[in-house]
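As you look at this complex, bear in mind that one protein chain is not there, while each of the others sits in place.
On to chain A.
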Amino acid sequence: MAVTPHHETSRGRSSQPFWTMARRDSLAGFLFIAPQLIGIVIFVLIPLALVFWYSLHEWNVLANTFTYTGAQNYRMVIEDTNLREVLGATAIFSVGLVVLNMSLALLLAVLLNQKLAGIAVFRTLFFSPVVVSLVAWTIVWGFLLQKNGGINGMLQVFGIEGPNWLREETTAMISVIVVQVFKNVGLNMILFLAALQGVPNELYEAARIDGAPAFKQFRRITLPLISPTILLTSIITIVGSLQVFAQIAILTQGGPGLSTTVLVYYLYQQAFQFHFFGYGSTLSILLFVIVAVLTFAQWQLRKRIVFYES
């Protein structure tokens, strides 16, 4: 019995201090991620909450009034007659961009996935637009696409009368898509190239021995094995395509008509040009929902189409 108090005292003394090894480690961990975490809280999460808050108000910047209007801005989304056209333009842009970008990137990656002399030069060449400033790139394309610009000048050499690229609805949309694809196709190309180089050679050898033609090898071996990369690039490209702004602002200002007014450009106009910050915030909530739903859908789809995931 006399041992018990002694035992208790010794347990009290030997009880571990607050800063155990595990706690120190996790504190260090938290401190290391803190800059990023604080950044996300300040620049992403708080603005996101504020945008939702603004979307419930009518905010007149000039008159300095901020009035709670409940769901009125959301009703406006349904009643806005321009919005259907804007969402249509956004869909055309996104689909056009994703299809063209992904297929071109894959084609380039397959072509450049060969052991030839000087192949690195070509890879660099196709990747270089990715590191060029977006605005500079777009301004140069803006000059080329003028009616009396470089592209039509070149066509004229072959006796072809080029269209007024940025002033006709169809060609304006094609132009902004192509300018954006050329700018970013290099990034997807590099990702595909890395994935292609990860496909084991033995599989192709086996297929060749079985007499499978090249196209069948591509469809049955290459595509399934690089499908995780296809999923990743398609998510990045779709999300990116919904956020396009600078190209539209520089090349077409949303015209002719509303034919190239995509959602981001439309919400910029509403908020920053027309001073309807409340409605602009509501439109950005709409964009957020669209991006979230598309990403979620793709993520769900991966179970069916992505063949191999480690």
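In the analysis below, a contact is a pair of C-beta atoms (placed from the backbone, for glycine too) under 8 Å apart; a residue touches a chain by one contact, two chains touch by 3 or more; residues count from 1.
Rule of thumb we're sticking to: contacts and distances are computed from a predicted model.
Asks: Can you pick, from "Plastocyanin", "Tol-Pal system protein TolB", "Carbohydrate ABC transporter substrate-binding protein (CUT1 family)" or "Na(+)-translocating NADH-quinone reductase subunit F", the UniProt protein name of the chain not displayed?
Replies: Checked against "Plastocyanin", "Tol-Pal system protein TolB", "Carbohydrate ABC transporter substrate-binding protein (CUT1 family)" or "Na(+)-translocating NADH-quinone reductase subunit F": the hidden chain maps to "Carbohydrate ABC transporter substrate-binding protein (CUT1 family)".
Asks: Can you list, in ascending order, the chain A residues touching the missing chain?
Replies: For chain A, the residues touching the absent chain are 21, 24, 27-28, 31-32, 34-35, 38, 59-64, 146-149, 164-168, 253-258, 261, 269, 272-275, 277.
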